[in-house]
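The following block contains the structure, expressed as structure tokens.
All protein chains of the complex are present and in place, except for one that has been dropped.
== chain A ==
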Amino acid sequence: MTHGSGPRDKTSTLDQVVAEIEDGMTIGIGGWGGRRKPMALVRALARSDVKDLTVVTYGGADLGLLCAAGKVRRAYYGFVSLDSAPFYDPWFAQARLAGAIESREMDEGMIKAGLEAAAARLPFLPIRAGLGSSVPDFWEGELKTVVSPYPDADGRTQTLIAMPALTLDAALVHLDLADRHGNAAYTGVDPYFDDLYLAAAQRRYVETDRLVPTEDLVDAVVPQRLVVSRMHVDRVIETPNGAHFTFAGEYPRDDAFQKFYVESAGDEEKWAAFRTRFLDVDEPTYQAEVATWHAEQEDPK
């Protein structure tokens, strides 16, 4: 790398990423609900000084933690779910009930369409989903329809939702394996939409459980799992267990800790304690505290 041979080294720290996120940016967060969320990056953003973010996500505790930290001004989402009991994220709910965020709620398929439009540098893509529902009301005039120039066989003409491109200033995703140049793979059952988030964004950040040499990456998985190539990545951050407490390809969701997160959110004192111990700390400390917390649950004092 130092001799100009081979692709550049993009390995970075969480702090380097946070330094590049500016107030008011539109941030796409990969994963899905309680699944393979870039939680280490989310935690780093939550403890940073950044504010007034617009977040695009298939939401889970990623959106919850950013709401808890008061970082979210506007959210574009198809749903917000923790995926296991108690399902509803408490901090997203609090932000909504307080009227603290502007919601651009939409059908799940509309997010995919919006990211695909952005990835293809198109202003919109037509989609049926959203017609007849309250989705256009959530968008307060921002969401328009488009009329087909081609009538159907019976002479009637389709009017469809013109899903606008969800162009992102930055995308944050978590993939199970990556090399230092930004080639990356998932090892679980679902790629989710992480490649689309990266393709829709100006600045592209991949956190990974395991940073490996390129030859090990391509030996570890079948080629179809290499959903992200380096032309769509700016920085790679090695964050073992970084998707915690959501699941990733190599570890399950931490349902016990997720429940503790939800319980803590319901009480001012408990949340202060949760925040001090798990959020106002760097990532290695977080991981160590989570391990200690689990040991405490098994062996209560």
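Following the convention adopted for this analysis, a residue touches a chain if its C-beta (ideal position, glycine included) is under 8 Å from a C-beta of that chain, and two chains touch if they have at least 3 such contacts; residues count from 1.
The rule we apply is simple: contacts and distances are computed from a predicted model.
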{"item": "Per UniProt record, name of the chain withheld from view [\"Light-independent protochlorophyllide reductase subunit B\", \"Tyrosinase cofactor\", \"3-methyl-2-oxobutanoate dehydrogenase (2-methylpropanoyl-transferring)\" or \"Putative CoA-transferase beta subunit\"]", "value": "\"Putative CoA-transferase beta subunit\""}
{"item": "Residue among A:P7, A:G70 or A:P191 touching the omitted chain", "value": "A:P191"}
{"item": "Touch with the omitted chain, as defined above, among A:M39, A:V135 or A:A265", "value": "A:V135"}
{"item": "Option touching the unshown chain, where A:D9, A:D52 or A:E102 are the choices", "value": "A:E102"}
{"item": "Contacts of chain A with the absent chain, listed as residue ranges", "value": "32, 59, 77-81, 87-88, 92-93, 96-97, 99, 102-103, 105-110, 112, 127-135, 137-138, 152, 154, 156-160, 189-193"}
